[in-house]
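The complex appears here without one of its protein chains, the remainder shown in place.
And now, chain A:
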Amino acid sequence: MSVQVEPKKLKWVGQRVRRKDGPEKVTGSLKYMTDYQFENMVWGRVLRSRYPYARIKRIDTSKAKAYPGVICVLTHEDVPGFNGFGIVIPDQPVLCHDYVRCMGDAVALVAAETEEIAEEALQLIEVDYEVLEPVTDPEEAIKDSAPKLHPSGNIHSRVHVKNGDVKKAFAEADVIVENTYYSPRQMHAFIETEGGWGILEEDGSLTIRCPGQYAFRDRLQIARVLAWNPERIRVISNPIGGGFGGKDEITVQIYLALLALHTGGRPVKIHYKREESVIAGIKRHPFKVTMKTAAKKDGTLVANKVVAFGDTGAYASLGGAVISLAIEHSCGPYYIPNVDLEGYCVYTNNGIAGAFRGFGVNQVCLAIEQNIDMIAEKLGMDPIEIRKKNVYHQGGLSSMGHRVTTSVGTWKTLDAAENCELWKNREKYKANPSEPWKKRGIGVATSFHGIGMGFGLPDYGAATIELLPGGRFLVGVCSEDIGQGNGTVFAIVAAEALQCHIDDIDVIQGDTRRTIDSGTVSASRSTYVGGNSVLAAAPFMIKLLKSTAAEIFKIDVDLVELRDGKLWAKVPVEGKNVLTYADIYQYLYEHRRETKVEGHFMVPKAEKQIGNNVGMPHHVYGYQTHVVLVEVDTLTGETEVLRVVSIPDCGKVINLQGLEGQAEGGAVMGMGYTLYEDTIIERGIFKTTNFTNYILPTFKETPIIETIPIEEAEKTGPFGAKGIGEVVMIPIIAAIVQAIYDATGVRINHLPATPERVYKAMKEQGVIYRG
């Protein structure tokens, strides 16, 4: 059963559609979790570790407990169930009992009458530590001599992919480049810090209101710690003031749950200050990538050897999956027959790293794209030509050795890059810098990103559609709207399938009681999976509408036609021969019948796994090319991005406004990653504390961004759509670095490309302005 809509008849898909939640957002009337207020509330706070690595000898909470206004003080002894969390391996203690492994580690929780009292109570908790030497370098961490941060050692995971004969290919190659690249510990810096409410309800159930990226998994993680049946817990995770992967893992949900069990039914609120968010929150994995790439004289890539180290900090979270994705994408969207790709995910005492938009691909994209640029330069080839020559096409083999049967738009994105105004007139754009001591350059790069969880991992979606009074519909998909606008996408898909106006669709997301499990909001998956889930539910709604109409008309269901959002009798009937959705609702309501249907979707998988690497490969990928123009100040080393052309292949565009929003937001986040952003941790201690010393791109640095979508429709996607949330921030990284090279002749292999680094590199190579 499926919904067929002829492409030319599409009414909503591909248009510029206003966000469903827009009016509430622009007026400030939307309630985020920490905007709620409850009578009789108490404040919760978390006691963090004092050291990056130490053994806990003693915890004494008696003074804090005795302090007036304190309601409870909890330690590991108060954890009723399993004292740990983590999406893949729950190796992060909820409340530490033997060791602390990073500054973000939680040691105790306090609930008190006021925030100030809670803060004072934290100071009164006595913890005796035996301070230990922190492990801070991933390559040192894997040596036998390093202290073991976890019983299994410091290597959390190793991924290895080998195809062809690398040794032979390098021996026979005409050109070889080898470089080592370092990438920063980017912070998600969502504008809404972590926070929420925990409430023990009168019926003994627990409600946790906390922004998250997968309410059902959050609920499971809470339940495991409480040793409760998850059914007794309701998690409300929508709306969210930004996520980017940083709210994929548990943030404060479990603390809220534990505290709520000890406040005598009073609602408990936690809301991190930015300083606490910086220390406690996960970050992007810093990588060291060594990459050796070889080509023939004609530019054909023949071999790639990669060794990548990712620093996951004290706990795994999604680190293993990040390394796996990095290795899967380490050869770019090209076919390279001989590869030897190795990745390590390593524990250290450097905070905690986890999911972040791009998920490991950002780090390796810089390496492969730079290496290709160097090869092109050595061979005197055009950078777009060499890429076009090596990309794989639909039906072809990837460097992982699997056949990519789904849509591949890389070549077309490169072709659009070649024909865009900025690239065609690049010499003109470069010719006139704003000051004589400034130099301009242009760079291009391309990348790709898997959609969904990949081979061997559960990946499914589900949606409900309920017919409401007046003939409106309520579409429920648990996957949250973290800002990208997937709720509007679900409404567009439903309006198209049900032939109604988008204003007649309401959407509900992120509530374990009112929606059904639809998987995570991550992995660029929610348009693809959620959209398909809505399309899976729609035929059941159509069936309900038609069969009810047949009953009212007293004719066979085959004689009912759904046309223009109404139900028509194809044969003469008694009374009216056309019914509205409102009529159908009224009839069902009067007969006390169910008006809700659900649909389920299993994400299709690639044919076979790559080695025994879980999650590898993906079946569907989004593709993206960026062209950028930069201007570098040779007196200061400062780089300004002036123009960006973003060319995504996301399959069929569902909402043009939403797509451009992702492309622009991704470009600026990628620019921040490349030029400014890094969370500095020295010897395990955070030097970055707030936005005073973590530089984010502002309005001032915003370049002119043009988006040119390439719609390479994917037949397994909803109306041909794929996903785009992550890849939009990836190739711009390498494109900016290449543009800096084009401008100055210096290659920056260590990001961010701060003025200091660029200046130093220019000085070393004698690139200085001389009037």
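In this text, a residue touches a chain if its C-beta (ideal position, glycine included) is under 8 Å from a C-beta of that chain, and two chains touch if they have at least 3 such contacts; residues count from 1.
Convention: contacts and distances are computed from a predicted model.
Tell me the UniProt protein name of the chain this structure doesn't show, selecting from "NADH-quinone oxidoreductase", "Phosphonate transport system ATP-binding protein", "Carbon-monoxide dehydrogenase small subunit" or "Aspartyl/glutamyl-tRNA(Asn/Gln) amidotransferase subunit B".
For the chain missing from the view, the UniProt record says "Carbon-monoxide dehydrogenase small subunit".
Which residue from A:Ile71, A:Leu122 or A:Ile240 sits in contact with the chain not drawn here?
Checking the options A:Ile71, A:Leu122 or A:Ile240, the one contacting the hidden chain is A:Ile240.
From the listed residues A:Val13, A:Leu579 or A:Met669, report the one that touches the chain absent from this view.
Answer from the full complex: A:Met669 touches the omitted chain.
Would you mind spotting which of A:Leu30, A:Ile142, A:Leu379 or A:Leu397 touches the chain that isn't drawn?
Reading the full complex, the residue touching the unseen chain is A:Leu30.
Among A:Leu642, A:Leu696 or A:Ala713, exactly one should touch the missing chain; which is it?
Within the whole complex, the residue contacting the unshown chain is A:Leu696.
Mind pulling the chain A residues that touch the left-out chain?
Within chain A, the residues touching the omitted chain are 16, 18-19, 21-32, 35, 37, 188-193, 239-244, 271, 273-274, 482-485, 657-658, 660-661, 663-669, 690-692, 696-700, 702, 705.
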